[in-house]
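Excluded from the complex is one protein chain; the other protein chains are retained at their positions.
Residue numbering begins at 1 within each chain, and the chains themselves are lettered A, B and C in the order written.
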């Protein structure tokens, strides 16, 4: 019996007949009017009851019309049922490239939920928050060890927010040096947040066309690297999974022009413990703790985007920093060149607790993360190369980007392959970028997949490639086993056909 | 759009074609040999390492051959995937009669997990366990209020264990009075644990045939109530959901013979807060905290089966009891007539914490539990009566027992209806008893179902009744939407055909 | 390592399959000068037992709200967190999934986000809301930038100083590189933003007028004053809320002609967690939806007519629009938007209202009692409040804190901590209550004040 995690024979698990399948469907809690139902009890009011109508007069609002009315039972069931419609890392390999969907250890959740961390207010006096400050201090120290940077700010709320923090520091440094400069260079393979960030930092974006290897073309860089360039934002390995072999020369060129080298550290998972970015000449880099450092993605967030900086950028770090002096930790606000604050309070603290827990768990073995992430991606590449087109052939690191070129001939596109993969029980690859690979299938297995799961995934991808030849209709009409069929297509199509007129239903109506 | 929790149109959610459905199946962790995988790290050993081989010599065992080898990732995924194959109260109405599958509030879980409760050892000195003893004391007090008994022991591990505790106390009392007596009377409608318990207490069982109303036939009782009868074990409301209207006369008859009246309190949910069993003349009763008091059933357990007793049985309670004196709680072992201990330590303490949490949450409104449980069962009865046969027509309390009589004509049996109900998203009713209703469908909705969910369930039952007429094959071949089809049939059949020869596969082989 | 499934033998098999002799082969394109062969200088891997011991000790050094009576607020309020919420958040299907790019396998997340959008829209009285922002301050900044895009070619934003100082500080940080000026309008004697000053500050170059209510001193503002000031000049009015329960008893910004509402929704059951992760929100009129930053979920139907949810209007976003996107936000606060949604669902209409009335009542009780104390304390402003107010201290604020700490009370947030430069407010202590603050706690604080 080979019943364990491998693919079944094509025999159906669910009988086919419409008459046989009577499963219930559940929509939104707002769909079912349950007037008069109650979900919570409060303690009896132990002070005289104030009358808001009398107190506020005209400004009084009698309540929130349209809000849910439900019992605790209704609510627990609703969200339990909802969850059952999600794919997740906890259920199978989640190949969404660039997102580093790795195992999220449960000890992280436990530690982050300790009341001593979780139930503390950010304005608690410092002498009563020494544990929290120690945690921040220790995480910064660990990230300094791993990156080689002089200091690391933990404040940014996510990767993109870290990018902006970095860009603002760069700009502040240039301003301080007398010239803000005008442009930021961004390779055409970059993630969308990079150009967006540059824009929000007040820079215009100049795109660098990639070399045939998918990396930065040095001649292109030199051509565009004027005195008006504030920084080059690169990603290493880049979104093709390719390492910038000539990173040291790139850094030299950039520095020679007085510009800064920004590293998008979203792909730190490919080299954590193996290379310190500061050693490569990187001046500033954000890390996505929700990628490399295993904090859960939570259906879209939260994340945390600490930013490490070289010595010359230290004065510009956001306030406060955490300092140790006279036997105590304290928050330092007195930093005259600081860019200020990126958000209220001290960052996504709970995410930081999880990340430190993870770093302590790996400790000095953390380079194994990178080693196995790269090994797994290469294994997938090797096994799928005969079946899917690989536009860029440079060695892969943590991810590999195929395209649908071979399948497109039969009218099957990356989106179809992605949807069909759902029927096989896997989360699809990333398709929205890199833009330089049309029909991209960006696959990042991470280190937390074992050989058996990699094989199951590869077998599914191969089976689909074969289906594209033998019965492409099955693929283009996929998925067949999910609670709903394709929805986004409809919306996107409608939007495209009536740009500006498309009116999606963004909320429940008030009854 | 009517998309919320009601039944869908017969249109299939899953496409039918075998070629379309490629879902993965997962078996047991023991199926997949993963030699060399590691799931935990221990702290480095901080004392000299002992050599078990040298120490134990012949008795040394080098390890446990055949044990799992898996990474944390494998294990988390395995159990997540397993869980997804279960129906549960948290997903929908769970009609399993007699089991009182009610909402299990999450605050109970939170409180039971407080380290002050959860991480305490039973042999911690009493002065360092005052909180635990207080909890036991308060729960006993609350159960005394609800039952009217003199005392309640919290030690029994589940309902059946409570029954045995009660039976042993009864026997001890008779022995002390000079005659252990020989028999226990048990109605033919009783749950299987009742006769089994009587047997394990050293009594022989005499069955009482039920009246046409499904209740105790007083003439039958009088006929069988000899001086050798130690006790009558009844269930109120009984397993038909019918209240023993003549309970007071029954009690009088039993007491007149010097016998004890034992109440199986599994159905306390039907009258908690409405009737105190001691007021009805009951001498001893167990409660299933995992039923009436909402502690989770956990896929089969744990439960807790506290037993309340009238004054004359108090001396026989298990040791220890919890007493309050001199400003402290203490465990009292010095009870010379005690039956002894029913288990190690102090009972299923964690379950007791959950039950007290629940009782505090309802407080003086706890009678609403019974009121709504009975209301819901009656609503189901009313709506299903036109479609299913009701053998006993006496008023229903917390549950209603239909039979498959009408459907059996078309060759459809209770088991088929049960399996088909799965396709509609509900857990089937109980079928294994009461034995006096052939083809029983014992339905207990509990108070924690709202009108909408009751309606959805009823609609499904009605739809199935109609299918039995129009397309019985769909019902007899159900379920169609579950990860596996019927398994138990095969095993049961094989066992029946080769009694004593059937060799089920009870474990994984050692590779 | 327990988080890396493959055994050494399996890793060898993988290496062999890719045709590599050693792991180093896979890193061949890394410049040798920076390729590290020694292990990182971190301590050895820690077991769960050790991590629990180590970080458990660290956590124990903090004063946490389970053991202290807290009057801390100032933008983050500790309300009731229903027990089921944190337990359901642990479900792997929620916890370990990502942005629902693939709708068919993410209906759970998508439905919940759509419900979050609905809740935020209902509470603020707006037409639409997005899938979440990082937290209140950055949501505020995004709202201001959005207003700028919507009005075009204007350069000035008018901000009440009643807006939380950290929010204003963030605005300065984010706007420094744009040719915009920020004009801050001071508060009047009663603690509300002076309507005249607001109107005066707004001119034809103004793209937004921003107020917060209740403001940082807990004072209820008149939304209409900001709306009028803005609309008189063709600007948009932005309403900031960071105590969302106030919206169950106070006029919604959307009902008072505010154009964009934004702020912090952590009041809905989120643990304070030293200030994050929280959950920002941004809601607005339907006409402005194409300038909303961040994700949006819409309801749609599939080819077979089944209703479902999917990401929509994505062309606003960075992954499509790149440098012309409405924001650079990508990862948001999904899990905590879900937590707030769960909490709101179980609170419901009635729970929202009851909670708000309790908060209000407790604050009123405290204010009345403070006024009755003959000592050096007074309620700083006459304006109406909800669950927080500024206590004027005639003795050093730190002395008040210290005395309270001795009784395990966190008496409040010194305003000086938020804005050290605001010397006029140096003697103010912000005191907040919620439905979790028991009368005994209120009385204990009053006793402390009476001791002066």
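One rule holds for everything that comes next: contacts are C-beta pairs under 8 Å (C-beta built on N, C-alpha and C of every residue); 3 or more make two chains touch, one makes a residue touch a chain.
Keep in mind it's a predicted model, so treat the numbers as computed, not measured.
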Considering the entire complex, write down the shown chains that touch the omitted one. A, B, C
Contact with the hidden chain, among B:40, B:209, B:256 or B:409, goes to B:40
Need a quick check: the contact residues on subunit A for the chain that isn't drawn. 1, 3, 11, 13, 34-44, 69-74, 76, 80, 105-107, 109-110
Extract the touching residues of subunit C with respect to the undisplayed chain. 2, 48-49, 53, 56, 66, 80, 82-83, 87, 90-91, 346, 435-436, 438
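Keep this in mind: only the chains that are shown with their structure count from here on.
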Which chain has its C-alpha centroid farthest away from the centroid of subunit C? B
When centres are defined as mean Cα positions, the distance from subunit A to subunit B in whole Å is 45
When the centre of a chain is set as the mean of its C-alpha atoms, what distance in Å lies between subunit A and subunit C? 20
Any chance you could list the residues of subunit B touching two or more other chains? 1, 3, 11, 13, 34, 37, 41, 71-74, 76, 80, 105-106
Residues of subunit C that contact two or more other chains, please. 1, 3-6, 10, 44-46, 48, 50, 82, 84, 88, 92, 304, 306-307
